[in-house]
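Sending over a structure as structure tokens; questions will come in a sec.
Note that this complex is displayed minus one protein chain, with the remaining chains in position.
This part shows chain A:
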Amino acid sequence: MDFALTDEQRMLEETLTRLVADQVSPTQRRAMLDAPRQAPSTLWRTFAELGLLHMPFSEAVGGLGGDGTDLMIIMQALGRGLVPEAYVAGLVLPGQLLALTANSVQQTRWLAPLLEGEHQLALAWQEHGARYDAFAVSTQAIKHNVQWRLTGRKDVVLNLEAAAAYLVTARLESGKLGLFILPAGTPGLSLHLYRTMDDQAAGDLTLDDVTLPDENCLSEDVSEALIDVLALGRAALCADAIGAMEEACDQTLAYLKDRKQFGLPLATFQALQHRMVDMHLHLEQSRSMAILACTSLSLPADERDYKIAAAKAYCGESARFIAEQAIQLHGGMGMTEECHVAHYAKHLVMFDHYLGDSDYHLETVSDQLSVA
């Protein structure tokens, strides 16, 4: 057993923490959110230079072979700064799916530029009315000779606007789940773009009889790879939430020490001290769960998914507790757009709506509850 980071990992953590502190202040973050989405941002290019875009991929596909701990370090630092870059949605998830399914021609065309920071992608797996079930897919793909025709709709696709292409799951005539890559602008596609409640760029993607050559089919049976990638995404989101929880707790503590009422700092009131301790407890227990999740990625699928479901459910509840208390202890201030902690609170609450909420994951754990 060893909870220590390697020297390289400590360096990664320091570099990234400094980068986020320097380049993603609240004002800079606002400007980044308001900037046009298409071109890779300056920050994304810096990520590329630092090797962050190669980090989570195996050497076999041209990556740096980083493990779950590396991913955790990166995500936690991004979460701390609420960095508005689609590291998971635009890089890790679609990239890992490509790594698992694409042939070498497809990898050269789509994966290599992704790792170089030349383009970003999006993964469209979620459908209306299916809640968090990645396999309740009604988008259909039918093969005519050497061409595929796709019809359906995907909801809340993150990074839709900036993506050069979309990885889309669709039900095949075989009954299996297939995976396709659709370049932006393919005829028959329409996009409804919006922001999520926590300021992430997203949109709905409608496919109206989209015709694709066979080379755009990445897999005719993507189920197993999709399960792997969703597990990876969930672990990454837990680490991201830890970063945001840390910052929400720090900001709240600082506020309690600074703000005075009745002639005393709020931090001197015992009711609030205990509340702050509860927040801290939630953070530390969640941190443990996130470590568990990120270090489980190389376990057999069943065991991995059990632990990651547990972590995602646990972190979901903690994230909300911390968010609600952060607002409450800031009083009216915590309700305002101007107050930074409000943005952390929004991110932490909406965390539960990405890749399955606590109820969804509790059910997984409950179904497999080990009684031994």
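The definition used in the following text is that contacts are C-beta pairs under 8 Å (C-beta built on N, C-alpha and C of every residue); 3 or more make two chains touch, one makes a residue touch a chain; residues count from 1.
Everything that follows uses one rule, which is that contacts and distances are computed from a predicted model.
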item: Complex member absent from the view - protein name from UniProt, among "Acyl-CoA dehydrogenase family protein", "Spermidine/putrescine import ATP-binding protein PotA", "Polyamine ABC transporter permease" or "Phenylalanine--tRNA ligase beta subunit"; value: "Acyl-CoA dehydrogenase family protein"
item: Candidates A:131, A:176 or A:257 - the one touching the absent chain; value: A:131
item: Touching residues (missing chain, whole complex) on chain A; value: 126, 128-129, 131-133, 136, 155-156, 194-197, 202, 260-263, 269, 271-272, 320, 324, 327-328, 331-332, 334-339, 342-343, 345-346, 349-350, 352-354, 357-360, 362-363, 366
